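This is the structure I have questions about; it appears just below.
Showing just some of the chains, left in place.
So that you can tell them apart, the chains are marked A and B in the order they are listed, and the count of residues begins at 1 in each.
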Amino acid sequence: MSTVMINLWYVVAAALFIFGLKQLGSPATAVRGNMLSSLAMVIAIAVTLLNKEILTFELILVAAIIGAVIGAITAQKVEMTSMPEMVALFNGSGGIASLMVGWAALYNMGNTTFTDVTILLSIVIGGMTFSGSILAWGKLSEVMTSAAVVFGAQRIVNAGILVGLIACSVLFCMDPSVDSPYLYAVIALSLLFGVMAVLPIGGADMPVVISLLNSYSGLAACAAGFAINNNILIVAGSMVGAAGIILTNIMCKAMNRSLGHVLFSGFGAVKQATKVEGEVKPIVAEDAFLILEAAQSVTFVPGYGMAVAQAQHVVRELGELLEKNGAEVTYAIHPVAGRMPGHMNVLLAEANVPYDQLVEMEDINPRIDNVDVAVVIGANDVVNPSARNDENSPIYGMPIINVDQARTVFVLKRSMGSGFSGVDNPLFFGDNTRMLFGDAKQSIAAVVAEFKG
Amino acid sequence: MEAVFLAMVLMLSIFLGFELISKVPATLHTPLMSGANAISGITIVGALISAGGEAGAMSSYLGAAAVMFAMINVAGGYLVTNRMLSMFKKKDTSQTGGKS
């Protein structure tokens, strides 16, 4: 195929990517959108292979098959609760691929300085994305400590790395060659920088980081596109870049923190919340059942604990029993409940919870005082009233679901431990709060058993 | 001059990306994240060009490795997104349908 034809096909592929993303905007068409997007990818790959400049197919075929098999197996086996780790790993692969594409582009003849700069960008961003993503994966899957790793001279060290990276980049661009020692320095430093940038960020902030890294992997693809004069890389890459930045922004807003705060300061270190004291009123499953049986309206408020306990199926079962019992059942979803935007939606969708029972924070809060029982399932920060009341709290100002204003609140968790933010929760001491201790799945299952028997 | 055309394409794509993605509802943010992630595997196109090109063995090997990694991203990303979205689908059909 001629270069012109190939590029015309790239235009088609780009249009399909765009259509695909457009259709991803509504649950009814999202599956089709994803298909279109993958079709676009297939077209882009296919026409590239038809390029007459491609000499050897064996190597490519082997590499592609290995990659596809690894990807497919991982995708089939992953638990829905481990999506963040999964995205981190895939993202890392994309990053290292961009690094290598940039590197390989150095072997082309007659690169202009502009091309060299874009090659370097693709190497640096790709490298950072790779090592950062791997570290994020490590923290999330608890292969390593998920705590923020902070040490004294960190800022100085990071500044040093950054300066070194820039210096080596400039030196490389002044005399670009594939054997340049500066090239290796740039690669090493960008990998190191990715690690150092993610180290001081706590495990629970990882979703923000992953979303940001996702955006970077798009930018790396963009840079690679400039390096090899390729349209489709730029179009697709910038879509990804935009998606990552928008999602990062949404998460930061819902957590009421700035991106800078997420990236540069270990969480909670800033302020000390007012100490919370009071009486805790535990409850057992039998009593919880009696109250739920009498309730006219019940709202479930799921959080990260539901994901950990994999309680979504049994929650749906309880919801159905309550409905049969005549209660109005809703699921109130906080935008950053769980560890990814939309995390709870995916889990509840998996458990077949009907769509129209999900309500957003803005919709439930005005009518929460008419709710008889709010059942908080492994959520903590997203229902912490100190975000509303306590100006000293590190999470002050974060919008929450005001379950404390419901008639009765059940909190299902295993201990009095705090959630992601490490902040104490006065909700647990509220007059209308009953703590149902234990693993969320077992607790709910016990209530369900009462209903059935 | 080509670079300028690419800059125009970049500018348009960024705007378009923001328009499209800011319309995606919160419900679909996780699939959006993994779907976008799959698209970032587009760098495979660059990898293929390097892998099959005539710029020498080293370039080919780097390219082939890049093909493998990018393929993980592409295949894994699309499949996992599809798995997730199918769940959403199921729910719709278990309903009376027509709900979007």
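Please note the rule applied: a residue touches a chain if its C-beta (ideal position, glycine included) is under 8 Å from a C-beta of that chain, and two chains touch if they have at least 3 such contacts.
Source: prediction; values computed, not measured.
Undergrad: For a test of your reading: one copy of every chain kind is shown, so what is the whole-complex stoichiometry in these labels?
TA: In the complete structure file, each chain type occurs as follows: A x2, B x2.
Everything that follows uses one rule, which is that only the chains that are shown with their structure count from here on.
Undergrad: Quick one: report the Å distance separating chain A from chain B, using the average Cα coordinate of each chain.
TA: 16
Undergrad: What residues of chain A sit close enough to touch chain B in their complex?
TA: Residues 17-18, 20-22, 24-28, 30-31, 33-35, 37-38, 41, 44-45, 48-49, 51, 53-57, 59-60, 62-64, 66-72, 74-76, 78, 80, 83, 86-87, 89-91, 93-94, 96-98, 100-101, 103-105, 107-109, 114, 126, 178, 210-211, 214, 217-218, 220-222, 224-244, 246-247, 250, 333, 335, 340-343, 345-346, 349-350, 352-356, 358, 360.
Undergrad: Spell out the part of chain B that touches chain A in their complex, as residue ranges.
TA: 2-3, 6, 9-10, 13-14, 16-18, 20-56, 58-92, 94-95, 99-100
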